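Written below as structure tokens is the structure these notes are about.
A protein chain is absent from this complex, but the other protein chains hold their places.
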Amino acid sequence: MLGFAKGLKYTLKNLTREKVTYDYPNKPLPLPDRFRGIQKFYPEKCIVCNQCANICPTDCIQLTGKKHPDPAKKGKIIDTYDINFEICILCDLCTEVCPTEAIIMTNNFELAEYSRDMLFKNLEWLDENDENIRQVNKA
Amino acid sequence: MIEELLQSSPGWANFGIFFLLGAVLLLIVLGFVTYGILAERKVLGYMQLRHGPNQVGGKWGLLQTVADVLKLLLKEDIIPKAADKPLFIIAPAIAFAPSFMVLATMPFTDKFQFADIGVGLLYYIAVSGLTVFGMVLGGWASNNKYALLGGMRAAAQMISYEIPLVMSVLGVILLTGSLNLNEIVTHQEHGWFILLQPIGFIVFFIASIAELNRTPFDLPESENELVAGYHVEYSGFRWAFFMLAEYVYLFAMSALITVVFLGGWLAPFGFLDFIPGAVWFALKFSVVVFIYIWLRATLPRFRADRLMEFGWKVLLPIALANIFLTALLKSLFF
């Protein structure tokens, strides 16, 4: 009969132990720097190399570029940049391949919306998403 | 006062008084159920390193159960198409009514009791056995296979454990020489029956958990096997009635254990008599409830066939042996 008495002792001891729950959403969750949340996009850094769109495993990135307005300069600048967060799996591969760190991860992970359309984030939205940006982006 | 009322001739005035008293008791019981559920969730939460309810009604979640009940009241009333409608509707009431009826004989203190009948203990056990009809009917009427299995388990479990439950208190009855709950309490002035009848107490306690359908004997509604058992198809207030019955029984059974084994409203020592009986009763009662919750936080569930074996092959022989032992002791020493 000792077996279950041991268990009872264990649960009774835990009665006064420190609680392990988080007070979310009242307090933000403490997240490490590397945490992969919604991307932040820097339009001025982008060179329209298309690598992020190519590496994306779920094809959720769509981008178009246009000619540089200054005719003296070569290359393209970004025109539209959309990420569809209905299918984005936040795998971090787009930020890994980006040669100019124009797209980086943030610690913002709250993606609940009232409509599916809201999950379609465009260039402006991703540009304004500038809180909790990841500090170290390349290993 | 109640004695006089019971003796007086029937009339509308008496009916009104009894109705009012009943309503008052119901409110007290509902208050217990409200905070009993909260206490259970809090204690479980604390044992599991959580906080338990802490949103509705301040840090302690004091209004959580109220909010839950209100939500259940507002829920859509769903009756499955293939259900046996009249039975489905009446089953929760059948399950609940006896749980409230048994409280009538419960002596909370020497003055606060509704009916001081001679066979109080027998009345309690007989009436509490009726609840299983509600469970079986609910399980059957739902026309759901899980509910049917749950109802069948409930019936089997209730019948098997009612017997050790009765047998284990026979020792107490032998020592007291009465089935009256008041006399049982007053008989414990010099020593609680938990000390004189330890075997009887253990058997009674185990059987009472089974009667209450609580972990580790919660087979009729075992979540992991039968989803929710006999009340799987119930929702809204009908479901709340089953829940209510369960917690009122928790109230009643804890009160009964307090009365029969822990000396009811009596103080443990003579010099502590200045503390009112109601406080003692509440204290003992709370300890019993806490142990029920504690067991729930620790133990896994029995298996149906082992449950039957345990009831018939272990508890019943022990309870019978206890009766003989008590009879022997009584004839030798008392």
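Residue numbering begins at 1 within each chain, and the chains themselves are lettered A and B in the order written.
As a working rule, contacts are C-beta pairs under 8 Å (C-beta built on N, C-alpha and C of every residue); 3 or more make two chains touch, one makes a residue touch a chain.
Keep in mind that, in the parts below, contacts and distances are computed from a predicted model.
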> One chain is missing here; what is its name in UniProt, given the choices "ABC transporter permease subunit", "Hydrolase", "NADH-quinone oxidoreductase subunit D" or "SpoVR family protein"?
Replying inline: "NADH-quinone oxidoreductase subunit D"
>> I'd like to know which visible chains would be in contact with the absent chain if the whole complex were considered.
In response: A, B
> Which listed residue (A:Ile55, A:Ile77 or A:Leu123) would be found touching the missing chain in the intact complex?
Replying inline: A:Ile55
> Which of these touches the unseen chain: A:Cys46, A:Leu63, A:Met105 or A:Leu126?
Replying inline: A:Met105
>> In the whole complex, not just what's shown, which of B:Ile94, B:Val185, B:Leu299 or B:Ile323 touches the removed chain?
In response: B:Leu299
> Hey, which chain A residues sit against the chain that's not shown?
Replying inline: 1-4, 6-7, 9-11, 14, 20, 31-36, 55-57, 89-93, 96, 105, 139
> In the complete complex, which positions of chain B touch the hidden chain?
Replying inline: 44, 47-50, 145-146, 149, 215-216, 218-219, 222-227, 296-306
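Basically, only the chains that are shown with their structure count from here on.
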> Which of the residues in chain B come into contact with chain A in the complex?
Replying inline: 43, 46-51, 294-295, 297-299
>> Going by the contact rule set out above, which residues of chain A touch chain B in the complex?
In response: 4, 7-8, 10-12, 14-21
